[in-house]
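Below you will find the structure I want to go over with you.
Missing here: one protein chain of the complex. Every other protein chain is in place.
Per-chain residue numbering starts at 1, and chain names A and B are given in the order in which the chains are listed.
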Amino acid sequence: MTIAKNWLTRRAMGALGLAAMAAAAIGSTPAQAQGTGTIKVGILHSLSGTMAISETTLKDVMLMLIEEQNKKGGLLGKKLEAVVVDPASNWPLFAEKARELISVQKVAAVFGCWTSVSRKSVLPVFEELNNILFYPVQYEGEESSKNVFYTGAAPNQQAIPAVDYLAENEKVQRWVLAGTDYVYPRTTNKILEAYLKSKGVKDEDIMINYTPFGHSDWQNIVASIKKFGSAGKKTAVVSTINGDANVPFYKELGNQGIKATDIPVVAFSVGEEELAGIDTKPLLGHLAAWNYFMSVDNADNKAFIAKWQAFTKNPKRVTNDPMEAHVIGFAMWVKAVEKAGTTDPTKVIDAMIGVAVPNLSGGFSAMMPNHHITKPVLIGEIQGNGQFNIVSQTPGLIVANEWSPYLEGSRDLIADWRSPMSCGNFNVKTGKCGGSAK
Amino acid sequence: MIPLRSTILTLVLVLGGAILMAVLNLGTAESSALHVPTYAVSLAGKYLSFAMLALALDLVWGFAGILSLGHAAFFALGGYAMGMYLMRQIGPRGVYGNAVLPDFMVFLNYKELPWYWHGFDQFPFAMLMAVLVPALIALVFGWLAFRSRVTGVYLSIITQALTYALLLAFFRNDMGFGGNNGMTDFKDLLGMPLQADTTRVGLLLATAVMLCLMFLAARFVVGSRFGKVLVAVRDTESRTRFLGYRPESYKLVVFVASAVMAGIGGALYVPQVGIINPGEFSPANSIEAVIWVAVGGRGTLTGAILGAILVNLGKTYFTGALPELWLYALGALFIFVTLFLPKGVIGALDRFRHIRPVDEVPPEKISEVTG
Partner (left out) sequence: MLRILLLCLLMLAPICAPSSARADDAANEAVVALAGQNFDDIRRGVEALGVSGSPRAAAILGALQDGRLVLGADKQLFIKLPEGGYQAALTGEPAADPGSVRPVRVNNSIRRSVDAALGALRLFDASAATRASAAEAVFKSRDPAGIPALTRAIAAEKDSGVKRTMEQARAAALFAAGDASEADRLAAVATLRDRGDIDARALLSTLTNQPPSVVEAAAAAVKSIDFSLQLWSLLQSVYYGLSLGSVLLLAATGLAITFGVMGVINMAHGEMVMIGAYVTFVVQTIIRNHAPGLFGASLFFAVPLAFLVAGAIGVAIERSLIRWLYGRPLETLLATWGLSLLLQQAIRSIFGPTNQEVGTPAWMSGAMQLGGLSLTYNRLTIIVFAVLVLATLMAVLRYTSLGLRMRAVTQNRRMAAAMGIRTPWIDALTFGLGSGVAGMAGVALSQIDNVSPNLGQGYIIDSFMVVVFGGVGNLWGTAVGALTLGILNKFLEPVAGAVLAKIVVLVALILFIQRKPRGMFPLKGRAVEA
């Protein structure tokens, strides 16, 4: 062992020490925001990795909304400042970044997440640090947190009306429930299965199929759907297939000649953005159920589309349902902050309930005590130009069932965040607030 | 052989750093300039868990020449064992208030706990599993692979197949491990609430101590006679065999030991990040771990720890500061390191003084394929 060597290793050790110090330094960067006159808004959407394909758009929408609000003079006399981070489609990183946004950047609220697992990952962080998350995507329900506002659809705001439509208008009697193997399709299909059975559909008329994420070879699954559909009863596919796998799925449908007039597919995860990657002519007439379509014909929506296309400098950019959810969520937050007169999360959370803002489908959406919003349900048929032709719309707004009455475990649960109940999973049978907190 | 003084320095810095953070977190007021926020404590704990994975990897790659592209699988398995324990600890505080079944089982209509979940409510049992399961898989896999002399890139590729197969398996909801969502929303560990600052600080300290113990153990192993044979196996396996050693046994022992280390790292990682899910098995994670080792300096042990901390620090910083561009930075870093710092940061510091220590890593043996 030479002296030089020792010196060197000490240098190396120095580097190690430096790293440790830097870790501490990053953590302890003082929050500059305080007192500078801006209100920080966190944007927690993946900009790289597998989910970037869907989430980047939402980040852009938020930037646009914040810019617009600032043009209107900001909020409470202060300018809004967007803090964008990239959780890189990595679930533990979501939790880390959420913590960073709240405890280092001191944001007033966070708009973010897409997948259920990312929401589950950040949920404890928001509850611990008492901040607000706006979650804009349709999801499986079975959750209601004090600190999360769910602006996407619960299963009864999307799946059940879609199935009703098919049963009534297409006289469907046989059902294929096809989904990607994760919690949203699993839960949605469980709910649908129970729902269909309650409507008298027999076991042998339901086929359930799960595929892995990013499944790209659909040949025999499509063939087996075709076979299932040839039993003489009208058959439909209810698809909870996740984003990435849809393009190859639809391409295979088109190639194997399954037309919507024979076996219609109704999808809950396929919107304008997903269709932008496909030649939709072979898909004519397949369906999707959402709470918003770009083709909704009203002035608000037209103005929004024009703004969005101008903001992205792309006259062909499409809009979709989760974007609308952010529009609603952001408007609600602004309103609640104005109502509360502060951005203090505890007060804003209380002020949120009951806030109603116009949605883009024509009408008002209101924040309910279960932290979900009321929504209209629209069914659209895919057209040759990648847009949806709206063929059905629920007459009124639908209130979310965050706890599905079709699932055994959640049948007796309700959520109500108003005091005195203030509980996300109140069991009406036992009369107790089950689980966490109390 | 790792020099004594660098060993001491590593120990002092890891332990000292952790203790310093602990004191500054618990002992100072939040408004104080010296205060270290809990956020930083958790981050440091996460880095040190990763450092364990890197250390484990350096042991097999740096000293036995086994480039495992599936080491994160052992890390994740350890993490799952801990996750299962934490899940059971939630008890009736889950959203459905079921005392036995975790939430995800309730809404997937499980009627009772699957057999392989039994015992995980006991901390010692769970920790035993966190060590035993990775060890067992490494043993079976290693025994098959080394016995039939699968080496070089072939070995790398099948380790990747291993972690990929596990990834797919854990994604399946039917497996009973929570599918894609994995496990989350943990409440407490050994009766201590996970969200309390003291628990977090305790976990950081435990991680730091464990890392130091592992580092010492690894140092002892590579400095021993056993370690010398390992290096011989790494450099020329056939010659070592002709000398009468059984390279496969040596490799198997170190591979299993390394898997155990990774498993412990995973078990400590989970309570600090609050989630375990199949994403941890993704081959990209394993490759990233290899990169930590390469950045720090392969075959130096210290370098593995340094690399893991540096790269993750960079990732934390850049995903916040340059959210749109950080992948460029990360990608460029890997290229830069391989091209210009073949021996990593530690090696570069050495070269800075134009001196090559005798116990440095010898040049990589020429691959079997290129001839």
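We take it that a residue touches a chain if its C-beta (ideal position, glycine included) is under 8 Å from a C-beta of that chain, and two chains touch if they have at least 3 such contacts.
In this text, all values refer to a predicted model and were calculated from it rather than measured experimentally.
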| item | value |
| --- | --- |
| Sole contact to the chain not displayed, among A:Lys226, A:Lys307 or A:Lys339 | A:Lys226 |
| Residue of A:Asn130, A:Asn255, A:Asn298 or A:Thr430 in touch with the missing chain, whole complex considered | A:Asn255 |
| Given B:Leu113, B:Leu136 or B:Leu168, the one touching the chain that is not displayed | B:Leu168 |
| Omitted-chain contact residue, chosen from B:Ala262, B:Ala294 or B:Ile309 | B:Ala294 |
| Contact with the hidden chain (one of B:Leu144, B:Leu190, B:Leu213 or B:Ala321) | B:Leu144 |
| Touching residues on subunit B - with respect to the absent chain | 67, 141, 144-145, 147-154, 156-158, 160-162, 164-165, 168-169, 171-172, 283, 287, 290-291, 294, 324-325, 327-328, 330-335, 337-339, 342, 364, 366-371 |
| Touch list for subunit A against the chain that is not drawn | 47-50, 52-53, 56-57, 169-170, 181, 210-212, 214-217, 219-221, 223-224, 226-227, 230-233, 244, 247-248, 251-252, 254-257, 260-262, 264, 273-274, 276-279, 282, 284-285, 287, 381, 383-384, 389, 391 |
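One rule holds in what follows: only the chains that are shown with their structure count from here on.
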| item | value |
| --- | --- |
| Approximate Å spacing (C-alpha centroids) for the pair subunit A, subunit B | 32 |
| Subunit A contact footprint on subunit B (complex, rising order) | 3-6, 9-10, 13-14, 17, 20-21, 24, 35-44, 46-47, 92-98, 104, 106-109, 168, 171-173, 179-182, 184-187, 195, 273-275, 277, 279-280, 302-303, 305-306, 309-310, 313, 316-317, 319-320, 323-324, 326-327, 345-346, 349-350, 352-353, 355, 357 |
| Of subunit A, residues touching subunit B in the complex | 1-2, 4-13, 15-17, 19-24, 26-28, 47-48, 84-88, 90-93, 95-97, 99-100, 103-104, 115-117, 120-121, 123-125, 128, 142-143, 181-183, 186-187, 190, 210, 212-213, 407-410, 413, 424-425, 427, 432, 434-436 |
